[in-house]
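All protein chains of the complex are present and in place, except for one that has been dropped.
Showing chain A:
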Amino acid sequence: MSRDSKLLGLLPIAGLILLWGWLAASGMAPKALLPSPVAVAQRLVELLGQGDFWAHIATTLFRLVTGFLIALVAGTALAILSASSEVTQTAVNAFVRILAPLPKIALYPAMILILGFGHSSKIALVAIEAAFPIYLATYQGMRNVDQKLIWAARSAGASRLHCLLFVMLPAAAPSILTGARVALVISCIVVFLSEMMSSTEGLGYVLIDAARNFRTIDMFVPIILISALGLGLGAGLSALRKRLLTGYPQA
């Protein structure tokens, strides 16, 4: 991406903040309910000076990244299993068809009962939500691998397992990373939701705590931060994608 197009990418963000500022200044909503972006920015800087606020950010980031990584490993492993034979494909697909449309948030109360109010229940919810897009993208990617690539490898002496792990999986890498991109966005949403529903720490908790105490400015700070977190992690994933897909035609 050129510098110009990077600058162009900042324009919509600037537009959004301007719109927000205009809405706040217009008086359509009472100031107490819709604070101006300047007031929120000032409060953000103030909060970033406090150590325990950083602890909330760290907690959310930890749950988000751990859940996402578990989803990445589990989703990919499931796709490999599914691509390995007709029997496993039928079995895994049946499992996915039942679980994928289920709102996983409905399982959250059960997870809290089993895993407690701490990190584990949130990480589990993030992982289970994010695993499906990764599974589906990886599975599709592996199914669409050029048959002749597999034949070329098998003729050179590759076993079925070797082919699965070292030909089909790398050939599906662009799909896997696209799935990871979707999963990352879902992870951001789910970790925030889980913290809003039941938590004593994390950015989602900061928001719900502020809302309960009618501190509207404090409600907007975690929203800004979770989107910044998503933006940062997304940029990291893009950089990783560029590195990993050096030789690929579409990269």
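We adopt the following convention: a residue touches a chain if its C-beta (ideal position, glycine included) is under 8 Å from a C-beta of that chain, and two chains touch if they have at least 3 such contacts; residues count from 1.
As a convention for this text, contacts and distances are computed from a predicted model.
> Name the absent chain as its UniProt record does, using one of the following: "TPP-dependent acetoin dehydrogenase complex, E1 protein subunit beta", "Menaquinol oxidoreductase", "ATP-binding cassette domain-containing protein" or "Transglutaminase-like domain-containing protein".
"ATP-binding cassette domain-containing protein"
> Pick from A:41, A:173 or A:193: which residue touches the chain that isn't shown?
Spelled out, the listed residue whose C-beta touches the missing chain is A:173.
> Of the residues A:43, A:119 or A:154, which one touches the chain left out of the display?
Reading the full complex, the residue touching the unseen chain is A:154.
> Name every residue on chain A in touch with the hidden partner chain.
These residues of chain A touch the chain that is not shown: 146-149, 151-158, 162, 167, 170-171, 173, 245-249.
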